[in-house]
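Partial view: only certain chains, each at its native spot in the assembly.
To keep things simple, chains are lettered A and B as they appear, and every chain counts its residues starting from 1.
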Amino acid sequence: MSRPTLHPAFDDIAKRVNNWGRWGADDEIGTLNLVTGEVVREAAACVRSGHRVPLALPLRQDGVQTGVIPGRVNPLHAMVQINQEVFGPGTVACSDDTVTMGLQAGTHWDALTHVSHSGTLYNGRPAHTVTAHGGAEFAGIDKARHVVSRGVLLDVARAHGTDRLPGGHAVTPEDLEAAEEFGRVRVRAGDVVLVRTGQVRAYLAGDRHGYGYPSPGLSVRCPEWFHARDVAAVANDTLTFEVFPPEIEDLWLPVHALDLVEMGMLQGQNWNLEELSTACGEAGRYAFLLSAMPEPFVGATGTPVAPVAVL
Amino acid sequence: MSRPTLHPAFDDIAKRVNNWGRWGADDEIGTLNLVTGEVVREAAACVRSGHRVPLALPLRQDGVQTGVIPGRVNPLHAMVQINQEVFGPGTVACSDDTVTMGLQAGTHWDALTHVSHSGTLYNGRPAHTVTAHGGAEFAGIDKARHVVSRGVLLDVARAHGTDRLPGGHAVTPEDLEAAEEFGRVRVRAGDVVLVRTGQVRAYLAGDRHGYGYPSPGLSVRCPEWFHARDVAAVANDTLTFEVFPPEIEDLWLPVHALDLVEMGMLQGQNWNLEELSTACGEAGRYAFLLSAMPEPFVGATGTPVAPVAVL
């Protein structure tokens, strides 16, 4: 199948990491196929103290979105019942609430269909299968139903001896391997890799604009490393996931396009890895059981997620 | 502390199951305190095949809500970007979406503050601490940050030799114990108990109205049993959680009031336990690792949840 060229620097890598057809022409979950029962058993075996570390940022109107990305609104929480004695005076009273939010607004997973390039989605499906009527007909986030695996924290910031990598720092495969060494851990097939840059500290300190840009993030060279290691999914603690501004002129969001379109690999953003960094450091262990189940919004191109690491 | 009387049948039980002050005057998570590191380690030890069973119903506009509960709207999924070449023609294209929904609309957790009675919430806090401005100031769902524990399926329907209990069947402590025996499992302190009635089969078969009412569900006698066993949380496969219509005239939602207000115990509704029933039956094991992390909506009185059982 011949496709139009996105960018010379991209096309070469794309060819090397492409997983189309690897799990069949009808596959909609990509690298999640790599999470076998054995991987999950090994994940469970990582649980030693039973310490549970939640990784989601609070969902609130004062969330990480600043309005720069149109339509990606922070959660609007509103009440439709407050202590309402639905069955008459003196009866039990109910409170109910609603939310409106961008599915990619907070701590989230990108569905494989969150981006397309050259008119094409993961597994060669046409981009036009995403419509306003039902969203993603193919590979919506509701198809990714089993995101529990071994998680590995690659604490790149700490391996660099810093709390937070500088804005614009491109995290390279060498950085990832240094973090493996720092954590005495090795990423294996089926793992969910969490890459800590420390960037979320800007948001936690109240600097929403500084959090977004400029941002450290994954280099365009990382997807090949993920592919070589047969990683199931990757998440980090930034808004943009990949380094921003980008490394190569006129090549925007190449990591998104490689991970989601070419490899079919879930990406997570705005994960809070601070408490986990401390916990792993104290435990001296960087592998754990990770549960990060997507909310099964049918046809959605992303979803809020409340991940938890169990050490 | 003297409180107004809700109903004679209620007040007696309430006294016996009340947990106010048990974990301190400032406690906001109630029986989740019972999930110790040891419980979590035992949960992890339940993982043998690595088989993962998701328990959430799909989130869609055609969800379980029928309009009977005002404001509790099914998810409205809408697109704000479709394959938008944000950075110019020929660049990587993005799709983004939004949702509006009742936080209790689908598979969800009730926060402890979802109901009050006699003007009072869990731990004796005044009901008026739930406001339109920020929601629940105390014991919002964002406080329940660590819902990973051992899960136990009590397959009451199957123990009764049926696929689905009849509408109006009140599940009793005797039913729960028969299900323990059926599954050769014993509920212990810190467990999250999943009570299967089979009622969700009505919804899955397309009968939304029949799903809601009349419904099998927990008897007013169950909370004492949960209290005696020191259960951490309970979820089931019905809209109303407790039997509906209720067992005692003029006593509405007594199980809600006992679980949430008196005991401080999370409740889950609209969980799909069908696949889990099959999996447990095939494995011959009814205990597993359960991860059911609330989405941390700040001040919310409920949250969608995407639970997963790992066997």
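Throughout what follows, a contact is a pair of C-beta atoms (placed from the backbone, for glycine too) under 8 Å apart; a residue touches a chain by one contact, two chains touch by 3 or more.
If you're wondering where the values come from, they're calculated on a predicted model, not measured in any experiment.
Undergrad: To what total copy number does the complex in this file extend, with 2 chains depicted?
TA: In total, this homomeric complex is built from 4 copies.
Criterion: only the chains that are shown with their structure count from here on.
Undergrad: Taking each chain's centre as the mean of its CA atoms, how far is subunit A from subunit B in angstrom?
TA: Here subunit A and subunit B have centroids separated by 27 Å.
Undergrad: Quick check on the complex: what are the subunit A residues that touch subunit B?
TA: 4, 6, 36-41, 43-45, 47-52, 54, 56-60, 69-73, 75, 77-83, 86-87, 90-104, 113-117, 119, 127-128, 130-132, 135-136, 142, 145-146, 148, 250, 252-254, 256-257, 289, 291, 293-302, 304, 306-308, 310
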